[in-house]
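Just one protein chain is left out here, and the rest sit where they should.
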Amino acid sequence: MVDQETVSVSKGIFVFRNNFKRSKKSSKKQPSKPKKDEFSDNLWYLKYTDLWEELNNKYEKLTSEMFTAMTSDLLEFVSISHRDPVAEIPTAALLTGINMPDHEAQFINLKRQIKTDITPHVAFLHSEDCTSLKYLIENMINQFIKDSTEDDDDNVNTNNLKKSDLSLPLLQSWYEHMYPVKTEKNLLVVIVPDFESFNTKVLQTFILIISSYLPKLPFMFVFGIATCINTLHTSFPYHVTSKTNVKVFRCEPSTVHLNKMLEGVFLSPFCPFQLGGKVFDLFTEIFLYYDFSVRNFVQNIKFAIMEHFCYGNAMALCQLNRHDVKEILEVFTHEDFENVRHLMSFRKFVESEPYENQIRLLTDDEYFKLIVHEKIIIIQRYIRGFHVVLKCLYTLVSDLPGAPLGKNYREIYAYAVSKPIAQSNEYRECLQLLNFQSKKYLYDKLMSIKNIINEFSKKKTQFGDFLNEICDLIDLLNNLDSEANQEVEKMDSNTGMGQVTDRKAFKSNLLSRSQQKPKPLNKYEKIRIDVLYCLTKHFQLFLVEPSRMPFYEIFFFDDISIKSKIIGMHRSAIHNALNDPNHYLQCNCCEISNSQTIKATMPDICIAYKLHLECGKMINLYDWLQAFLYIVDPKESDDFDDKSNKLVDPELQARFTQAVAELEYLGFIKSSKRKADHVARLTWGG
Amino acid sequence: MDENLLILKKSFPGRASQIDQLWNFFGTTREPFPPTLYISGGSSTGKSSIISALLKALSIKHAMINLVECYTSKILFESILNQLSGHEIDPKIGAPFARCDNLMDFVEHIQKMSLAGSVIVIDKAEELRNMEFNLLPGFLTLQELTNVQISVIFLSEIAFEKYYYKLNILEPFKLHFPQYTKDELLEILALDFDYLENVSTSCDRDFYRNYLNVFLSVFYRACRDLSELRHMSRKNFIVYCEPIDKNQLTVHDSMALWKHISPIFTASMQVLYLRTSNDSSKPLAQNLELPFYTKYLLIAAYLASYNSAKDDKRLFTKYHGKKTKTRKDVNRKNKVSDKLNTQMGPTTFTLDRLLAIFYSILEDKVGFNNHLLVQVSSLVELQLLSLASDPSTLDDRKYKCNVNFETIQSVSRMVGFNIRKYLSDFSHM
């Protein structure tokens, strides 16, 4: 249950301040940290850590690059803000978007850049340090002066400055001592990362004060605004805004960030771990519907990876390098092979084999090893092929009108991993649309496809013929102009598409689909058909859904059951915990067959809870107590119907009272005034 | 006629009479100054700049204080004393000329310092009313208190009668700086030319004046504030000159120039006072990006804030049965347009009501999970909702929706939700 809490808390948060704490919290989720010694020697765990390290580094790198790119023009603005004398305070309003996962990192990064590139004087004002104007100003001036003393050898030690003396006149004199002659490079930059949570009154007065000092002190502001720019207008009245001169900067929306992150790190032929369609959809849903938080998306993937590897050493084979696979297989024990044999896809595979093979597969580890190895290598090739060709498909169809297969790579991916995309109706739509495209368009597409293939596979073995055909087609298109258009024989149209058998059929298909009566085709149109035919052929070749091949589970994780862990439902969680403690305690003492049964071994609160489920709106405490006693020790309550001895074992009564108190604390019941020694039940019908 | 006086008048066009009056008061330094002078006038009508220029020109010892800076009276007193004593703060020690945090000590210091014939200028004087009770009367009678011929000048935007919250305040000498007239504004803005020369090539003063004429004809109605107008005129002049710099137009075809600039003027009319050089002219509400369910939560919050709870049944349940028209409904129908809920501001609502509405307006059914709960608190964090109940209590919290109608409209448009249909203000129309 606690675990549930942390999971859920770490989700859906675009409250950006505490992202760091939270990420730490959520990293506790992984079983490794608390009981390291237990796993640390397991093969699968080692492989897991390696993989996660690698992916995480990639991710970190990518994000930091993104922010740097984003802040460049902001920095430009800051650097020139005071080039010529200003009447108003130059102010940069940075629209960070409500839920960029790590504003914190971004602003720290920004501060660092300003410090290095522009000016040593940067003050960072957090709302919680600036509850009053006095605090704000003292805080700011302290930062300015301290920083300068740190990196300037001119050692003013701030200790002998009284806090009450930290006023702007002091700052001014400090500044004038520091820069007897005014130069360009000594702005005083004030960064306010969380504008919304600031006390606007304080901020207003602050701005007024600063503006009165502007001639003497070259101040400039950077406001981090999460919502939208008119927050700035609504929170500042006329006489304050007139003191500032705001320029607006936008971070790119987090959806863009997500796409970059996915394509850069996870949905790539270099990532052995592949997300299955269902899980991937789940994550995207969480992202789009609940929080725009990329960080949480990554955390979810991490969770999935852990879940994936937890299956056992079989998952250690989740490698893209064939030699690694070999080595791992060498160290595999019999148990490990059994672990592999338990994979669902293996069963399918076995059944498809002839009988004697089945025996060998099931018994002979050596033989099994060979098979596994070769199958794994097939999958490795498949994954590479899959992603590269999918990229080609993506470039081909992403910007078609209406984008039948979706505008984003992730959408196409989600589709392709779950069903054969090249046979889908959406794909056919795409083909029709493509069939109307100009030569130019087609040509460009082919070129970019060619580039993609080239860049992804140095050794062209896998895509060899694909590439060649593309090149030929490109040539054809090139010297198309030279040849004259000549008439072409009519085609008789017969319908029925599905798997393409030969180009004739294919062509006719296309024609019939594009509702135009067959008319003579010119040269280009013929080539176009060839092109589409060729592409479709290869798409169908490469873009099969993974579940077709044995051992795919080793690379593809598609266990939707993690949903309950990813999306926390605290109410049901609590209900589970109380109704079936075994579910969390994992103790065999209180396993129950059906949810009604109550065991004495259960914790008192569970017993009380389960009993109270049977009651109506009002619960008679006495009856409740009796029922409780009946459970916890039956023999005592044998004679509880004769009213003669009413005295209850005080310890049991104490336990009962505590249980009731706990339930009340959890908000299931509340003591009612209406009826004596009754309590009201608050959760009617659980 | 004094040399300085001429210079002053020259550098502050449209302020001759005020300068003359001030000159009468302070022009001859041997003679006593008026003990107190209250100068009222709108922002950027040259109050403080003229005063300081005058005092400098006459080399009168003076201290200029802006009260917004003085969040404690300590700062006020000490910085006055610093300035009058010409004390330089040493950044290493940071000590003021004298530590002083009450009027009594302040007066003593003044008496010690032989300050006869010096002046204290207090800007944003209206703030005095919010400080210790004795400061306003104290500064108004500083001469009596100190027996030193030191005079105090108050600068403020509001009329002096606003200070009569306590009786028996001595009337000071008063002087009003009226807003500039259109012509005066033209004169002053014309001084900008030197600043703008480098901005655009190939334009002379007359050209600039013509531009200003055009400019003022548009903006003068909505704004008389000099600094704002200057800001706008500078911003737009650059645009105004573009066609000339690109040699599409010459300086002389003013008609074409007007055609070119007028849409831009109307555009920048919309951001008047807002000071955002925001090139994207699309309505601001639209760049509020929220996750799907959060959008709905916000909409639900808005509905909860602007509908009375008793209408919920009628609005959100499909079959609320035949509703017999009561007189109240009839009245509601012909409710005067400016007594609508949407004008009376948001009312508070409980979390339960919010969620109830949320689920009823959301087509696809979603489990009640923690993500949703977390988003409510996030909305509060972002000030889109505000917590209307004591934050320390965890149960039955109350909230208010902070977004205005056009924002919520654009949000609901994004998710294809017809908000008017669910607002009791509009639903009956």
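Points to keep in mind about this one:
For clarity, chains are labelled A and B in written order, and residue numbers in each chain start from 1.
The working rule: a contact is a pair of C-beta atoms (placed from the backbone, for glycine too) under 8 Å apart; a residue touches a chain by one contact, two chains touch by 3 or more.
Rule of thumb we're sticking to: contacts and distances are computed from a predicted model.
Among the names given as "Vacuolar protein-sorting-associated protein 36", "Origin recognition complex subunit 4", "RuvB-like helicase" or "serine C-palmitoyltransferase", UniProt records the absent chain under the name "Origin recognition complex subunit 4".
Within the whole complex, the absent chain has one touching residue among B:72, B:141 or B:350, and that is B:141. Listed residues B:131, B:223, B:239 or B:264: the one in touch with the omitted chain is B:223. Considering the whole complex, the residue from B:52, B:72, B:254 or B:342 that touches the absent chain is B:342. Of the listed residues B:54, B:274, B:300 or B:408, the one in contact with the hidden chain in the full complex is B:274.
Where chain B meets the omitted chain, the residues involved are 24-25, 28, 30-32, 34-35, 40-42, 45, 102-104, 107, 126, 132, 134, 137-138, 141, 143-145, 149, 157-162, 168, 170-171, 173-174, 176, 178-179, 181-182, 218, 220-225, 266, 269-274, 284, 337-338, 342-346, 400, 402, 404, 406. Panel shows chain A; residues 230, 233-234, 237-239, 241 of it touch the chain omitted from the view.
Convention: only the chains that are shown with their structure count from here on.
Each chain gets one centre point, the mean of its Cα atoms, and the points for chain A and chain B are 42 Å apart.
On chain B, the positions that touch chain A within their shared complex are 43, 66, 68-69, 71-72, 74-75, 79, 82, 88-96, 225, 227-228, 230-231, 273-278, 280, 284-285, 287-294, 366-372, 374-375, 377-378, 381-384, 395.
Of all residues in chain A, those touching chain B in their complex are 8-9, 11-15, 87-88, 93, 95, 97-99, 132-134, 137, 145, 156, 160-162, 164-170, 172-174, 177, 196-197, 205, 208-209, 212, 226-233, 238-239, 241-242, 244-248, 250, 253-254, 286-292, 567-571, 667.
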